[in-house]
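Note that this complex is displayed minus one protein chain, with the remaining chains in position.
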Amino acid sequence: MVAPQDAGVSITVHLPVRLDEIDYLGIVHSSNYLKYMEHARVKLLEQQSVDLLAWVKKGIRAVVVNDTINYQHPARYGDVLAITCRVEEIVERAAKLGYSIMEQKTEREILQATTTVACIDPNGRPTSIPVEVNEALSLPV
Amino acid sequence: MVAPQDAGVSITVHLPVRLDEIDYLGIVHSSNYLKYMEHARVKLLEQQSVDLLAWVKKGIRAVVVNDTINYQHPARYGDVLAITCRVEEIVERAAKLGYSIMEQKTEREILQATTTVACIDPNGRPTSIPVEVNEALSLPV
Amino acid sequence: MVAPQDAGVSITVHLPVRLDEIDYLGIVHSSNYLKYMEHARVKLLEQQSVDLLAWVKKGIRAVVVNDTINYQHPARYGDVLAITCRVEEIVERAAKLGYSIMEQKTEREILQATTTVACIDPNGRPTSIPVEVNEALSLPV
Partner (left out) sequence: MVAPQDAGVSITVHLPVRLDEIDYLGIVHSSNYLKYMEHARVKLLEQQSVDLLAWVKKGIRAVVVNDTINYQHPARYGDVLAITCRVEEIVERAAKLGYSIMEQKTEREILQATTTVACIDPNGRPTSIPVEVNEALSLPV
């Protein structure tokens, strides 16, 4: 059950680059991009009415099993980032999210990335993505 | 019941400054000092056999109500920091911890700081510091 | 030359709490508040046409010499924070900024804080705050 990228569920969120995110080279430290990506991912879930914290309370956790990031151009202080997250693929036990980050004003491409997420039960064992979550992520709003 | 500083409970832990902690000015970003201070504070609790996470599970949380930091000299990449945390005062409902951070090789003083901690119960209301914790922090090992 | 608080220069900026800023207790880790405060402080400078990075290139650096933070209520994931920064006092060699952080929807007070900033020259010695900066921060827009 694959949701093709151009028909799929996606979101774009905007975040300003803060001064604390700038490193010794004068550019955004790479660790912050994972934070921006997670922010967009959680907002995508919220948009699709998936309450991540409610699932955590039930003992179902979504764990990241892979992050792959291709950096194009560094982001700098003063940039406003448009972070797009889309569902690239969702199967029984894993979902693959794709991201692109672009500087809003200049449309400079900052990076492209993917995250693969799987679910574990309260005993830490792999389990199916809950049917409601799978459906919420498979269908456009 | 005040534990005088020179007779009190204290610990010194060491941490290397990491490159990700350096900001756009080439010095440690101030937010990291709060992380170093917390690290020393938790290690002090462990040294005194106080298991913070066990208390959290019981519903007792220690919340920080004040941080005051006096910065002397910036820390830089390559520095190894000696972070000393000591119990400055402990009363029924609050504990005051003092810190000094020094660069290990040069003995350059980085900062002096205090944190005041109080306890809240599962309903978020102020409560006494558990007797065992109070005793563990009042007496030298 | 003191700018009284109610007549002074101030700004309010808004930031969403991100999931990465939540700690093991389910609340915003205190180190993030220093980041939010710096963000508001730099935006205040920009509003007053002070270009921090240009001053850095000239060799004049504003260094924080004190942070004092009084935490009222923890911020949580989903909160949008209204961070107000105002010039509380500015003299020849130091400026004192005051902050209050409030949750936007509930108007819950998160914290009140102050930062004292001083200027150092390229040799790391204390120097006067540049006259233009002093004037820009002393007068309401």
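Order of writing sets the labels: A, B and C. Residues in every chain begin at 1.
Simple rule for what comes next: contacts are C-beta pairs under 8 Å (C-beta built on N, C-alpha and C of every residue); 3 or more make two chains touch, one makes a residue touch a chain.
Since the structure is predicted, the reported quantities are computational estimates derived from the model, not experimental observations.
Contacts to the hidden chain, counted on chain B, fall at residues 16, 18-20, 34-35, 38-39, 42, 53, 77. Mapped onto chain A, the interface with the missing chain covers residues 24-25, 30-32, 34-35, 38, 53, 56, 61, 63-71, 74. For chain C, the residues touching the absent chain in the complete assembly are 19-20, 22-24, 26, 29, 31, 77.
Methods note: only the chains that are shown with their structure count from here on.
Chain centres were defined as the mean of their Cα atoms; on that basis the chain farthest from chain B turns out to be A.
A rotation of 180° superposes the C-alpha trace of chain A on that of chain B, rounded to the nearest 5. For the pair chain B and chain C, the distance between mean C-alpha positions equals 24 Å. In terms of their C-alpha centroids, the spacing between chain A and chain B amounts to 34 Å.
Each chain gets a centre from the mean of its Cα atoms; for chain A and chain C, those two points are 30 Å apart.
Residues of chain A found to touch two or more other chains are 19-20, 77.
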